[in-house]
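For this view, one protein chain was removed and the others were kept in their places.
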Amino acid sequence: METLLILMLLPPLAGAAVNGVLGRRLPQAAISLIGCGAAGFSMLFALLCAWTYSISAAQPAPFIHSYFTWIEAGSLRADYALYYDRLTLVMTVTVTVVAFLIHLYSRGYMQHEGGYYRFFTYLNLFLFMMLTLVTAANYPLMFVGWEGVGLCSYLLIGFYFRRPAAADAGKKAFIVTRIGDAGFAVGVALLFWTFGSLNFQETFGRIIALPAGEMQGTMTAVGLLLFLGAVGKSAQIPLYVWLPDAMEGPTPVSALIHAATMVTAGVYLVARSSPIYSHAPQALQVVAVIGCVTAFFAATIALTQNDLKRMLAYSTISQLGYMFIGCGVGAFAAGIFHLMTHACFKSLLFLAAGSVMHALDGELDMRKMGGLRRKMKTTFLTFFIATLAISGVPGLSGFFSKDEILAGAYEGPLGQPWLYWLGAFTAGLTALYMFRGLFLTFFGKSRLTPDLEHHVHESGSKMTVPLLVLALFSIVAGDVSWPKAFGGSESFDRYLEPVFKPSEDSLRAFAPSAAHGPGSDALMIFALLFAGLGILVAYWFYLRSTRLPALLAERFSLLYNTLLHKYYVDEFYDWLIVRPLRVGSEKLLWQECDVGAIDGVMVNGTAKLVDDAGGFLRRIQSGNIRSYASWVLLGATVWLAYVLWPR
Amino acid sequence: MLILFYVCAVLAVLAALSVVAQRTPIYSALSLIVVLCALAVVYLLLDAEFIAVIQVIVYAGAIMVLFVYVIMLLNAGREEPSQRSRMARWLGAPLLAAFLVEILIAVWNQFPAGNSRPAGVLNAGPAAIGHLLFRNYVLPFEATSILILVAIMGAVVLAKREF
Partner (left out) sequence: MIPIAHVLALSVALFVIGAAGFVFRKNIITVFMCIELMLNAVNLAFIGFSRYLGNLDGHLFVFFVIVVAAAEASVGLAIIIALNRNRDSLNIDDLDSMKM
């Protein structure tokens, strides 16, 4: 089993190394063979690991293996050790399958872009880092993966580095997530200080053994700090501002990193650290509230965006909010379930958008699209399926996962009604903006420019095959867990029970009187109502009375403009943080400290001091003999006095 | 005996002051000769017969004659007062006074009430000096002979008119 794990991790790393070093001289076919092959082998071994683990006698206990000692400093000991349990299984399978499909898609998409080998190098490296993140058995190793995916994100966002916007977006992503990473690091340090170990097995074991409510202060602090890291990486309020700008990167990057995998690392962190959160209900409350508010907030912005990819980016932020709602109310399994389904349909949405972009020679403004369903049948079909999934239409995967989260929001250990209502309303908004996107892009009269009209065509099979596979997953991924209402057994929840049960039990101690609401059937119906309403509104606005949106925008122009400009948050951050930092750095740190103090006082000042002292002392050597004689006399007198002085 | 010593001491001091205070170098030279002779008498009083005679012959008789020759050769006249060393001007007198006082204090502490050990008559005649010179101090003796040789050559070379 341990070899299988390593074999899962190794191909992407090797692929990145080979493509990175030799790629420049290799033909495209070789590069994509190495890149996709690495991803493919990784997926294969991930599935093998899953199978081996599932039939092994020890499961559901986690499989932990330490390969070699990595850090041994004082009392801190962090090995290169991998941890495999059911949660890891879910994550690795999701990540590798989606990554493999996206690698295949990139073969077609990136064919005519420059830097083909660079792309696959970074993509493989990313896969390796992400797998390290989810299989790590201690926080330091996880942090390595965490930082690694951040690095690859930066490299891939700024892939077209000659474009200033892309370079800036890369920097923005890295710097904003850094704030979160600082929180992560401090949280880990605090954890180490409290427990003396950063090993999952040891630390979590000790925490679970504590009686409920014990060490609440420390646990809350750690929980909040780790969540800060998650906020940065998973683009929640207030650190979400980098994700929309990250759309400057190539579309496969947006699909893989900013929809399916890296941004979900935050959710994984919270889920993995569930024992810590089980003793810190206030921290979980914060998680749920931020998740819910972010979901709503991002959905409102998505309503007005005209750029297809940006709309999808805000949609990702919103859906990530849902996952955090799930974790925040104690329904960790629901959050992970949504992570899995979201990976399928969101990456599909992005890849389909990429297909559209490809056909329209880079055009992304939905106002300039329309009627594409006639010309790009496969893309339209898959996009439509994904839209149904994300809107929570029954039968597709998104419905199951979203429903579980909303149920947990109402009835979970820390659930509260208002979370449910806002979440359900946001589901309606989700359906609205997604169908808006669908209608604007694929329906109605064509608003394309004349030369594009002739150019538009369906993408090649290299791109459409992955689309179709992902569409299939988007449909069936939910079948792993039919809700009770349909007579199902909620088997996903049950499946992850060994991982999360201890934490959920500890949490129940804090919420003895969970709100007993109308029952899960009614909850589901309400959510469906909201979603249906959203679809209807979208149909009316964008297919029937197509002038209505513009009229409304004029009527409520203040609201419209605020949403269009994303609540002016970027401008606010610029005023609050970026501007003062820049001025401070230039005026203060550069001028005063560097030039003034260091150059002036320390470097030049010392030299001047020595120079002046020398100049002063030089005057003793005057050449005047009488002066010399006087000095000798002085010396003799002083010395004599010293010697003769009575002790 | 003691009275003679004090007389010679006073004479020496006065002559020394004259050496330092006179404007014309030739007068200083002559005063220095007086000092040397006074000191020779004191040496005699201190049982240093050989040294006293050497002092008169070599020091007063040869070295001072040399000085007088050079003074006359260079036609050194009166000197005008000038002072270019700040150090000497301000600190000179106080330093000298301090120095004097220090050593007098040291001397007085070391030899209170000025006793003199009657160490018996010291045989300091030429024979005794010679014994010591050519046995214990033969190395410095040889060295000084070389020194004198070098000095002679140096003086001749330095004072030549053309090279």
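Each chain gets a letter, A and B, in the order it is written, and its residues are counted from 1.
Please note the rule applied: a contact is a pair of C-beta atoms (placed from the backbone, for glycine too) under 8 Å apart; a residue touches a chain by one contact, two chains touch by 3 or more.
For clarity, every value in this text was computed on a predicted model and none was experimentally measured.
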| item | value |
| --- | --- |
| In chain A, positions touching the absent partner | 618-619, 621-626, 629-630, 633 |
| Contact footprint on chain B, counting only the chain that is left out | 1-2, 5, 9, 12-13, 16-17, 19-20, 22, 25, 28-29, 32, 35-36, 39, 42-43, 45-48, 50-51, 54-55, 58-59, 62-63, 66-67, 70-71, 73-74, 76, 79-85, 88, 92-93, 96, 99-100, 103-104, 107-108, 111-120, 122-124, 128-129, 132-133, 136-137, 140, 144, 147-148, 150-152, 154-159, 161 |
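Just so we're on the same page, only the chains that are shown with their structure count from here on.
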| item | value |
| --- | --- |
| Distance between chain centroids, defined by C-alpha means - chain A, chain B (Å) | 99 |
| Residues of chain B defined as touching chain A within the complex | 84-88, 91-92, 95-96, 98-99, 102-103, 105-106 |
| Residue ranges of chain A touching chain B (in the complex, touch as defined) | 622, 624, 626-627, 629-631, 633-634, 636-637, 640-641, 644 |
